[in-house]
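Everything on this sheet refers to the single structure shown next.
In this view, the complex is presented without one of its protein chains, the others remaining in place.
Right, chain A next:
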Amino acid sequence: MLEVNHLKTQIETNEGIVKAVDGISFRVNAGETLGIVGESGSGKSVLAHSVMQLNPKPPTFYPEGEIIYKDRNLLTLSEKELRKIRGNEIAMIFQDPMSSLNPVFKVGAQLEEAILTHQKISKKEARKRAVELLQDVGIPDAAQRMQSYPHQFSGGMRQRVLIAIALAGNPKLLIADEPTTALDVTIQAQILDLLLGLQKKYGMAIILISHDLGVISQMADRVLVMYSGRVVEEGTVNDIFHRTAMPYTWSLLRSLPRIDGGHQRLIHIEGHPPNLLAPPKGCNFAPRCPFATETCLAVDPALSPRGEGHQAACVLTKEEFNEKKKEWEAVKMEGVR
């Protein structure tokens, strides 16, 4: 349904050009959930905003690649044609529900606006539809709450309203950019449940962006792991979590706290993500990779297959990688003793 080919998104800054998205390709099939995971600054958000063309332009520009939706390249569409897609075919919800609703307009008005932008119906019908949407996203007393202002809602409720706004045009694809990051854990679970339920009801595909592997494993069918503007591993949830083929993904998984782990110090990934103004030569992750060799610092590995629909960007083969992991575990056990 959506196909992104070799997309590059770059941002002009005073210090130089930031390669926020550096040649990414992926596809989203109808009705599925694609998880995009990576640490802060890996380019997840910029990628998501690129699909909707919501990055401020300038300073953002797209020197290469294409975003194909329904046989049309979104990058070459006029602003007018894009508007017909935004909120109608592809909708988006954002990270911070506290600031994503306009504080000076009533919630109902903001929802009606989203409905009336793409549907030629009367104001009265739009109001009725808005109440239905609010009910769909689980807001009690929906009809009365239409008259409330955003500041009278809690964070979780605001995110529900924003989801309702996103659903207003019956989108085929919903891009959720860290939808639960700003919420506490209980509310987070409620919102994720809600998204799963609505996905079934509305039959839409979801691109779910998160730095939280737990959220991704719970929600996604397939996963992209991003690092410094690139996809370093792609596969099904099982591929990523159980047949990990890239040291970065492996490091991310290792850094998760374990509920059965006892009193262990959390393991973190040493170092910092590379400076996107001047990415290192060779593999971007090499400077932080526990398995890096001379080759890694010189050669930039492309994505290569590890199984059906499973790819990773690493010079190590599956067998070599498994060997290295074993060695590492052994050394670690040694250290514990």
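By definition in this document, contacts are C-beta pairs under 8 Å (C-beta built on N, C-alpha and C of every residue); 3 or more make two chains touch, one makes a residue touch a chain; residues count from 1.
Just so it is clear, contacts and distances are computed from a predicted model.
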| Can you tell which of "Ferritin-like protein", "Acyl-CoA dehydrogenase family protein", "Peptide/nickel transport system permease protein" or "Putative transmembrane protein (Alph_Pro_TM)" UniProt lists for the chain that's not drawn? | "Peptide/nickel transport system permease protein"
| note | Touch with the missing chain holds, among A:G169, A:G229, A:P247 or A:P273, for A:G169
| query | Which one, A:N5, A:S25 or A:T117, makes contact with the chain that was left out? | reply | A:T117
| field | Of A:K8, A:R83 or A:R243, the residue in touch with the unshown chain | value | A:R83
| Which residues does chain A use to touch the chain missing from this display? | 52, 54, 56, 58, 79, 83-88, 91-92, 94-96, 99-105, 110, 113-114, 117-118, 149, 151-152, 162, 165-166, 168-169
